[in-house]
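As you look at this complex, bear in mind that one protein chain is not there, while each of the others sits in place.
Presenting chain A:
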Amino acid sequence: MHWGTTMSDVDKTISDDALEACFEQARVTQAPLPEAAMARILADAAAVQPRAPRMAWRAWVRALGGAPGIGGLITATCVGFWIGIAPPQMLPDVGGIVLGAEVSAFDLDADGFGWDLEEG
């Protein structure tokens, strides 16, 4: 039944179901993207892709905290080296212990650095 339509009106259109069937058919019959086109797309992508960042020395500096971090690291290294070769009196002579020396920093009658013994 086609209320308000004449036979000629019906001839000039198709039903909603028929149109929906066409849409459904279109959804399942879409031609695939040609391989050559895909290859061109991938070539474009490779040509303009940003390079992955490399861990250069600047990145290492940033990872260590920047200039303040590097400064602190250098200071700590120098102080540690100094303490290692000339420990204060309140600290044991770890170097002597490790090397098997009998001398202890507490036995030395020397100034803070102990170098006066060498000098007589």
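Everything below uses one rule, namely that a residue touches a chain if its C-beta (ideal position, glycine included) is under 8 Å from a C-beta of that chain, and two chains touch if they have at least 3 such contacts; residues count from 1.
By definition in this document, contacts and distances are computed from a predicted model.
The listed options are "Carbohydrate ABC transporter permease", "Chemotaxis protein CheC", "RNA polymerase sigma factor" or "Paraquat-inducible protein A", and the UniProt record of the chain not shown names that protein "RNA polymerase sigma factor".
Of the candidate positions A:Ile14, A:Ile70, A:Ile83 or A:Ile97, contact with the unshown chain belongs to A:Ile14.
Against the chain not shown here, chain A presents residues 11-16, 18-23, 25-34, 37-38, 40-42, 44-46, 48-53.
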